[in-house]
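On to chain A.
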Amino acid sequence: MKMGTALNLVLILLLLTTALLAVTARDLLAAVVVFSVYSLIMALMWQRLQAPDLALTEAAVGAGVTTVLFVITIFKTRRREEE
Partner candidate 1 sequence: MAKDIVAGIFCCVGTLFFIIGTTGLLRMPDLFTRLHPSTKCDTLGACSVIVGMAVHNGWSWDLLKLAFIVCFLLLSSATCGHAIGRSALRRNIPYWKKKEANEDGHGA
Partner candidate 2 sequence: MDRFLTAVALVISVNAFICLYRAAVGPTTQDRVLGVNIVGTKTLVVVVLVTYILAENYFLDVAIVYALLLFVVTVALSRYLEAEGWKEVP
């Protein structure tokens, strides 16, 4: 297998794992934290697809701003998802 293909595969696996973890987490704070990892990996994927504008937007908005806004919202409301 080529090196580049292997790198892409590992990145896609990372994306899928973080997405599943963010959806299935009961602790909402954990879900937000994992979702910020998802945004970071997604920005890396955009850059590997040669779309640096999108990578910049994803890194700035997805990983930076929305994570903190989500955390503020969780602190103001409730942390655990109800069963």
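Just so we're on the same page, a contact is a pair of C-beta atoms (placed from the backbone, for glycine too) under 8 Å apart; a residue touches a chain by one contact, two chains touch by 3 or more; residues count from 1.
Candidates were picked such that all candidates are chains of the complex that A comes from, given by their letters.
This is a predicted model, so every value here is computed, not measured.
Only one entry among 1 or 2 touches chain A in this complex, and that entry is 2. Partner candidate 2 is touched in their complex by these residues of chain A: 3-4, 6-7, 10-11, 13-14, 17-18, 21, 29-30, 33-34, 36-37, 40-41, 43-44, 47-48, 50, 52, 55-56, 59-60, 63-64, 67-68, 71-72, 75, 79.
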